[in-house]
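Apart from one protein chain that is not included, each protein chain of the complex appears where it belongs.
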């Protein structure tokens, strides 16, 4: 018994050490963002902001472009998450509840489509979006991102939908609920963790993308956050890189995602659990 | 329908047509047209941008939007937006060496008719030339900024060294000043934009036009001689990484706080770097920042000397400017060009340390040592080949790769032959 307990404690200590290592880059970003650049430029690293300053944040936020980019990123990301979950859920329903001609081809096509490298596609994507006058709009990148993310979300949701017995809905219908009512009361709650897990994936993809956004959102006024951060780093590099401000800018870009993750965290793990059972 | 009614309808229709005409003005009318200007990087100071916007509004009643493009991502944006009439920027700044690539595919408007009005033969000739196709002007100079040397007088004089008068003397001095922690001359191994000065100084070329085809000439004996000097200089004088290609070298010539000494005794940098070079002290307005104050006792400048003295031809840095051929606002774009090439704007460029396109206004650079060094180095400066595929050569990273391998200590003739083949394949577009 004691041997087991000692083992457990040793492993726990190991887990905490690994956690510290894993979180270090995030810590380093936040810590450095609070240290004046003059101090950061020294060859001796500063591990703790003994005299924290907000000046890096003030510098990064000075021209207000951050908030414009934040708005753009939020609009695109939310559009993608909502569209993607809806479309993927319907498709997952089709392939897990029905047998029909073309089902297998669809499943394979969905898997293959996400293997196409995106780096060579920007001219075609630009031409398409520009020809319908949607450059510099939320819709342009949203369509491209949704198409890129939908295959994997269909994939994830398929397992969940298959895991929910159709009998449950039928039983509810016998009890007098409409088909829609049965779905909303019975199926949807069971699906929630799956939707969260797929939503997180869609969120991350849409939030991080920048090569497509670069050509589809040519105006500075319509930049997304990754473009804003990239521009910030590159502008800084033509003079002397202002690491303090760059770290502050990085932190600003990361915070909304971290907050989002912490909110959905509980659901996320249970979502992966359910997904895992079905493989 | 009575005649009266018909008349009323006709009048209304005419009025509508007139209104419609106003909202989409005829192409030759610049009145009230909103246009967009793409500027590269942050080199154009805010004061100059504001000036352009105000002047443009005064001249045409329209709004000028300025979008800043980063050098790294500009090519993909230019490639997609320039051919797209609905979304093209109307006027664009481009890296001078990219001009041939875009002019030869017809990306820009022929502005030969404005050439004299915009400054004519007073415009920096080498930049005008690289923007020409068959004698017609498509892209004109925007500003120039050739590079010169900054050195630590304290370190040089402590070692008993004088400002060199020949390239060989410079190479030797730089090597003698290298220590375990300090470069005699700090240059990145892949930094070809500075490295080509040694090729040019020895009479070498990167590529020449043979008949109607461009050919890479790295294997030319003069080029090889320059590369050999550069290789030994890099190995004997520089501590920079062999993979560094675009550094901010002035951080190396200022004293480092931790060691109280600089990382380098000499650097090569664009003129405006002098704002960042000097004795470091906390910024009086914001003690979390530092400011550099130039100190003539410690820092000095000189122009890279040629093989037989005089001035070595350094890379002529800078930009060209052109009107997008796909733009629907040609007249308005031309109005903006007139403002850019006006005496007032050209003078403002010079006052901000950017070499003005029109050499008549070069005096605006002032006559301090930085202006003198800029003018002297510019006088001998040289551009990269005006080959249609040059932007592809730069974009492909082949030059960085080649210079890195040379400076690593590679076999120069073998490498030159290998990269001649690769580069020639891209040069003709």
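Think of it as A and B in the order they're written, each chain with its own count starting at 1.
The rule is short, and it goes like this: a residue touches a chain if its C-beta (ideal position, glycine included) is under 8 Å from a C-beta of that chain, and two chains touch if they have at least 3 such contacts.
We take it that contacts and distances are computed from a predicted model.
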Given the options "Nitric-oxide reductase large subunit", "Sugar ABC transporter permease", "Polyvinylalcohol dehydrogenase" or "Phenol hydroxylase P1 protein", which would UniProt use as the protein name of the unshown chain?
-> "Sugar ABC transporter permease"
Identified contact with the non-displayed chain, of A:34, A:72, A:91 or A:186 = A:91
Return the single residue from B:91, B:107, B:130 or B:303 that touches the missing chain.
-> B:107
For the chain left off this view, which of A:146, A:187 or A:223 is in contact with it?
-> A:146
Touching the hidden chain in the full complex, which residues of subunit B are there? Just list them.
-> 72, 75-76, 79, 82-83, 101-102, 104-107, 190, 241-243, 245, 391-392, 394-398, 400-401, 404-405, 426, 429
Residues of subunit A in contact with the chain not shown | 7-9, 11-16, 18-20, 22-23, 25-26, 28-29, 32, 40-41, 43-45, 47, 83, 86-88, 90-91, 93-95, 97-100, 103-104, 106-108, 110-125, 127-128, 143-148, 150-152, 154, 166-167, 170, 204, 207-208, 210-211, 225-226, 229-230, 233, 243, 246-247, 250-251, 253-254, 257-258, 260-262, 265, 268-270, 272-279
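Keep in mind that, in the parts below, only the chains that are shown with their structure count from here on.
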Distance from subunit B to subunit A - Cα centre to Cα centre, in angstrom | 39
Can you check the complex and tell me which residues of subunit B touch subunit A?
-> 41-43, 65, 67-68, 70-73, 76-77, 79-81, 84, 86-87, 248, 250-251, 256-259, 276, 282, 286-290
Subunit A residues touching subunit B in their complex are 36-38, 41-44, 53, 55-56, 122-123, 126-127, 130, 133, 135, 214-215, 218-220, 230-231, 234-235, 237-241, 244
